[in-house]
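Not every chain of the complex is shown here; the ones you see sit where they belong.
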Amino acid sequence: MTDTSVELCGLKLDNPVVPASGTFGYGNEFREFYDINILGSFSFKGTTREARFGNPTPRIAECGAGMINAVGLQNPGIDAVIREELPRLKTFFRKPVIANISGFSVEEYAYCCERIDRQEQVGLIEVNVSCPNVRHGGMSFGTCPDAAAEVTRAVKAVTTKPVFIKLSPNVTDIVAIARACEEAGADGICLINTLLGMRIDIARRRPVIANTMGGFSGAAVFPVALRMVYQVARACRIPVMGCGGVTTARDVIEMMMAGASAVQVGAANLVNPYASKEIVEALPGEMERLGIEKLSDIIGCIE
Amino acid sequence: MYKKGIYKILTNEPLTDAVWRMTLAGDTQWISAPGQFVNIALEGKYLRRPISICDYDDRSIALIYKVVGGGTEQMSRMLPGETLDLLTGLGNGFSTKNDARRPLLVGGGVGVPPLYNLAKKLLAEGKPVQVVLGFNTASEVFYEEEFRALGCEVAVSTVDGSRGVGGFVTTAIAERGLDFDYFYACGPLPMLHALYNAVEQDGQLSFEERMGCGFGACMGCSCKTKYGYKRICKEGPVLTKDEIIW
């Protein structure tokens, strides 16, 4: 019998597979494909204080081994999420969900986290200081250790649930930022968010994305994500949720060996709606082939 | 309801220089309305490619696609017997639940295909169907005879006047003095906009947007309407005339 369970700051997950924020909505769209209770958990769409439409379209581009998105945090706002999405989610998802929170000021982060903290369906709060698709702040919080620490402190002051800070890969020194968050009281680190990328429609001589640049993710970014997970997991004592390019159960195992305590699946859900389910189902077989009995044993197992 | 499935190519043949028709065998039970689309996974492309359903029956789907880039080029090289991974039943599609008596169908270029199954449905509901098909030039015209064979009244317009009425679909509508009380349209944005401005009648218009998922999960394809934000892939691609914000 293989044991796929993992633990994140006291939150026990049946398996480490967690669809990533922005690729799984509030869970609803995947119900038609499968029973999402098979998942470890999932991280809901980045939510802000006010409702947002996000950026102008087109806001999606093809990249061969990945995609660019410049959605820009379209979401109904924290109150609508609490009022409508969470009650609906409760009808078909029995597990604690991960609440992904974004903001444009330290106060907004704190406001949203305080509100979501009172929702018992929420098992963990993921604070996104790394979205490249918003103008006022957004990413800047995630590219500077002090700003990331400030957000962390503000959020920790108003929540009782474990707080993971989700970091941007578009930085010179990911370890410095992760350490700053850890020192400011973060319970865990989630990385990576998207790489800043761009494509041009050469027939029309203009960027594919209306906003010019956007967030690059998907299979292509896996080696960068794996490297950052490895660096941060070694440098910090708090758990790391790995994310970026994960497509298969073997990718999940590789991320965990690099140091991830749980692993998020993002863009893969969009192109294969069964991606996360197939990963969950393939894990025991891969574990057997690799002689892994307890999945949590391999977390950071490489020297 | 939408589902993922593997479909076997039955036929794949060019209709014009750049436009191909492909028929596929497989489960069609999730398709519920004309104007819905499928989302096709292609080797070497990360994102799926959305293509409208031109026609379908219990066992097969017909698609008409224009070769505009790597993905559609790849489709054109596929042979009968090969398989494709499709999401089907995507989008709202056209609704015929309205009391229009004399509907007009207006299609431009590869906006024509989804109107074909719609025409079938309207005819089956006992309504006379008029169709205006707009193209750039005579060599690009396709499906004129197919609509006629269904029993539709068909007008063709070409921008360069090399076939049918010279000009846009709106020219054809005006010149023929077409009598209709409702319209259904699919085509390039400028055509939809011109039509919207040119006619008084109510109608439904089908839009395109670059898509991440095609089933409502990524928020990649949103647009603003008078009734709030809508996802082209889920609450669209068909919007009603009254809700559109240009």
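A few notes on this one:
For clarity, chains are labelled A and B in written order, and residue numbers in each chain start from 1.
Everything below uses one rule, namely that a residue touches a chain if its C-beta (ideal position, glycine included) is under 8 Å from a C-beta of that chain, and two chains touch if they have at least 3 such contacts.
Just so it is clear, the model here is predicted, and its values are computed rather than measured.
Chain composition of the whole assembly in this file works out to A x2, B x2.
As a convention for this text, only the chains that are shown with their structure count from here on.
One simple way to say how far apart two chains are is to compare their mean CA positions; for chain A and chain B this gives 36 Å.
Looking at the complex, you find that chain B touches chain A at residues 1-4, 41, 44-48, 71, 87, 209-213, 215-224, 229, 234. If you check the complex, the residues on chain A that touch chain B are 22-25, 28-30, 32-33, 45, 53-54, 57-67, 69, 71, 74, 208, 218-219, 267, 269-274.
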